[in-house]
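Take a look at this one; I'll ask things after.
The complex appears here minus one protein chain, its other protein chains still in place.
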Amino acid sequence: MRRTVSADAIRLAIPALSLAILLGAVFWLQPRAMSYIGLNLLFNLAVPIALATIAQMLIMSVNDLDLAMGTFVSFVACVTATFLSEEPFFGVLILAGAVAVYAMLGVVIHLRNLPSIVVSLGMSFVWAGLAVLLLPAPGGQAPEWVRTVMTMKPPVAPMAIVASVVIAVVAHFIVMRSSLGVLIRGVGGNQRSVERAGWSVLAARAAAYALAGVFAVLAGISLVGLTTSADANIALRYTLLSIAGVILGGGEFIGGRISPIGAVIGALTLTLAGSFLSFLRISPDWQIGAQGAILIIVLALRLLLNRLENRDKRR
Amino acid sequence: AAMPVSALADTSDKKIALSNNYAGNSWRQAMLTSWDKVTGEAVKAGVVAAADAFTTAENQATEQAAQIQNMILQGYDAIVLNAASPTALNGAVKEACDAGIIVVSFDGVVSEPCAWRIAVDFKEMGRSQVEYLSKKLPEGGNLLEIRGLAGVFVDDEISAGIHEGVKQFPQFKIVGSVHGDWAQDVAQKAVAGILPSLPEIAGVVTQGGDGYGAAQAIAAAKRPMPVIVMGNREDELKWWKEQKDAKNYETMSVSIAPGVSTLAFWVAQQILDGKEVKKDLVVPFLRIDQDNLEQNLAKTQAGGVANVEYTQADAIKVIEGAK
Amino acid sequence: MRMVDRISRAPWIWSWFAAFLVWFATIMVTGGASTLGLSQAALTFAAFSIIVGIGQMFVITLGPGNIDLSVPATMTLAGTVALKLMDVDNAMILPGLITAILIGIAVGITNYALIKALRIPPIIATLSMSFIVQSAAIWTNRGLRIKPPSFLADFTTSTTLGVPNVSLVALVISVIAWFLLEKTIYGRWISAIGQSTPAARMAGIPVDGIRFITYVFCAVLASLAGYLLACFSGGAALNMGTEYLLMSIAVVVLGGTAVAGGDSNVPGIWGASLFMFLVVSMLNTYGLGAGFRLIMTGLIIISVIMLAGGRQPGAR
Partner (left out) sequence: MPKAIIDVADVKVSFGAVKALDGVSLAIMPGECVGLVGHNGAGKSTIVSVINGGLSPHQGTILGEGELIARFGINAARARGVRCVFQELSLCPNLTVLENTRILHRHLGGLGWRKRAKQVIERSLDTMFPGHGIASDRIVGDLSIAERQMVEIAMAFSDGGIPPRLIILDEPTSSLDASLAEQMLAHVLRFVASGGSVILISHILHEIITTASRIVVMKDGRIVAERPAEAWTENGLVEAMGSVVKGEAHRRAIRDLAEAPVVVEQIGHGIPFRAKRGEIVGLAGLAGHGQTDMLMKLHASSGADWLPRRDPAVTFVAGDRRLNGVFELWSILKNFSVASLGDLASRGVVNADAEVQRAGEWKQRIEIRTPNMANRMLSLSGGNQQKVLFARALATRAPVVLMDDPMRGVDVGTKQEVYEIIRQEAAHGRTFVWYSTEMEEVCLCDRVYVFREGAIVAELAGDAVTEENILASSFTGVAA
């Protein structure tokens, strides 16, 4: 039986490798980071990003793209800091409604064959507006239980690491192991063959969107757990971060080729890249530019990945 | 600079960091420049060991929270903070306090009780604009309000102050309100859009950085020039000067001085030095009037913002004054 | 009758229709007294969205995944550097303009180099690039607002026969863009690439060269818009491009250009740009708060795409 390293393993190896290299560099620059508290500080803000990245990945798995991820997470954060802590019942209702809206977007996009980019662009204005209405000025209060969960100090590994692993495992199970996950990825890979086997592609797409909504809601809630309060602009950059995270983790824009573990690694890498730069003490003028440069460098590694993969295939 | 020798021994091994969330306008750039200048001298003089400035790539509370967490890891003794959000950084600030780090916030202050605040009374800044107008235009009139960025604390505060002022001086009526995002071009665009449908305007109340844009839009619409409250930017002051020379135009200008970062630096240094400092300090905003316009304009860098830099002595005065 | 039928199927008609409705609703507040003022303001400010929008449209026409997120940073860098170079001197207007355009060319070349050589998806490549360009702007200018030369300041803020000069510039650029798209080989080629890159390659079209030129063209238009905007608003600011990121995409898409590529539309950009300005004016005029304004904008965008879109199979 001729079995070489599978393409999937290589797909995962490069992101993991770049994370390891980056982590090594951070430890070298700042040995203090090599501790329970240090790791938590390095990674705890990666938890909501990882969740948002998984959400974006689910949308990308059916060949769509969500440009409203950042504003949606901000909206959820505002709901969490207001309704969810004051009137939990209404809070849950609103969040459930938001997930339903996501599912409906999937339905509309499928039925009317609309470009997801434009629909989500429109939705980004809507979520932003709702968030501003909820919290015209920053404020609100994280619900106590959220705060407790996010600041827990589990033994052995800090919360940030435990949470990242849990997210990766759960997402891996849902997306890579469960029947629903197979179906969703199947839609991304070859919609026709899924149709021919008698499945409803509409339902699969709606499910992918709804699941994405759920993960995005979790991202908003966990974010508020860390920041203790919210504002309408709190997570705007999650849109691009989540897309970059999926790509860094070896996912692709089309074809249903995605990797939840890779996506979490991608989110961690992006967060760590920021810390790495601040430990480097670049002049403030160039700190922003360095973020761009590091994104380019890490992505250029993918070129290497593709070369390796192709060589493997041609063999 | 004249520095009390006693401070030298105590803080010379301390490291202070500036956490800044935005570098994209002249105010923030002036703030960073003042920081560089004043702290550079202080480091050279051996007052503190280091005073590094950090800016996030995007104006986002989450990024700044990560930045603060990194500063904790880097072992800074004090963090001077201009916060993206008064509340969203509380988690990170608390972590810093728990790690024994002094956190001094200024301009954009944080509500976390463990941090110090060098606040500007933004509400008063808004209210005083209307008060000034009531003296200038006793019979009142219509006002156009230019706001900042929706969903941001400072915007809400100044606007609340302005509305309070209008309640106090009911001869004024706000007939239009637009968001200028504290940017000249955005303000210009928003004003140009609403202007055609507005009645005659007696005054424009602003938040800083948007007065010149409003003036441009009003001039383009060939309307009589109302009293526009300015925000200390050099281009605003220059325009005001031109108008003053040509038509004896009168107004006032008010904003927070970017050099307040240096005050925060000295306050942090004093706290590290063991001084007892109240958690809430107030700095006055920097106001320019008809008579001291030329004087201020001369001091302001072309294209910059009217500025005041603080010394250690100033800081001690502010601290003592608060007791 | 057939005429009406044909027009109602033109993709750009929806944006014009929406712009007209909003314009009408706004002038009605003053009983028509604000007609001239509002129209002039709309033409002025739409001009900038039109110029950057046209560049973005060329890129989007190249097919799914093609987009330029470095537009705002390019505008800022070109504006700041050009104004610094001109330093209020009327004699330096031309060198300033040339510098702005050179900056656009450099950004465009780097963008495509990242896309092609490093195979980074355009959305990420241009985003990374925008960070670097923004840093360069901060580094060169440190946030100072330098005034434009008086001739440029006058030119950009005044009107000719009641029509704002900047909108005349936009008109000239639009006519050129329309001519390129409709009449030249280049226009045929980008449309072909957008419909099917493999088919374009097999038809002998120099795909890489054309994509490269298009990215450069987009960046040059962005830098030109930055130059004009800086002169118009009395100085360049580090954040002056920010709102043109979403704007440039929104006007393209609302204007009836296919997101899936291959089909572009110059008149639609005008309708959409006027609409985007007027809708904010209308909501401001009616005194709506920022929250409702945003929600309305979003819902209107979705409605327009529902009316105009959904015709092409396989559109993404």
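Letters A, B and C name the chains as they come in the text, with residue numbers starting at 1 for each one.
The definition used in the following text is that a residue touches a chain if its C-beta (ideal position, glycine included) is under 8 Å from a C-beta of that chain, and two chains touch if they have at least 3 such contacts.
Remember, it's a predicted structure, so these values are computed and weren't measured experimentally.
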Which displayed chains the hidden chain touches across the whole complex: A, C
Sole contact to the chain not displayed, among A:Ala33, A:Ala163, A:Val194 or A:Leu211: A:Val194
Touch list for subunit A against the chain that is not drawn: 1-3, 6-8, 177, 179, 182-183, 185-186, 188-190, 192-199, 255-257, 313
Interface with the unshown chain - residue positions in subunit C: 183-186, 188-189, 191-192, 195-196, 198-209, 212, 258, 262-263, 312
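We take it that only the chains that are shown with their structure count from here on.
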Chain-level touch network, classified as line, ring, star, complete or other: complete
Between subunit C and subunit A, distance of the C-alpha-averaged centres to the nearest whole Å: 30
Distance from subunit C to subunit B - Cα centre to Cα centre, in angstrom: 33
Between subunit A and subunit B, centroid-to-centroid distance (C-alpha), Å: 35
Junction residues of subunit A, two or more chains touched: 131-132, 136, 285, 287-288, 291
In subunit C, residues with contacts to at least two other chains: 131, 134, 138, 142, 290-291, 294
Residue ranges of subunit A in contact with subunit B within the complex: 30, 32-33, 38, 41-42, 44-45, 48, 131-132, 135-140, 223, 226-237, 271, 274-275, 278-279, 281, 284-285, 287-288, 291
Subunit A residues touching subunit C - in the complex, by the definition given at the top: 63-65, 108, 112-119, 121-133, 136, 240, 243-244, 247, 253-254, 285-293, 295-296, 299-300, 302-303, 306
Interfacial residue positions of subunit C with respect to subunit A in the complex: 64-65, 69, 114, 118-121, 123-125, 127-136, 138-139, 142, 246, 249-250, 253, 259-260, 289-302, 305-306, 309-310, 312-313, 315-316
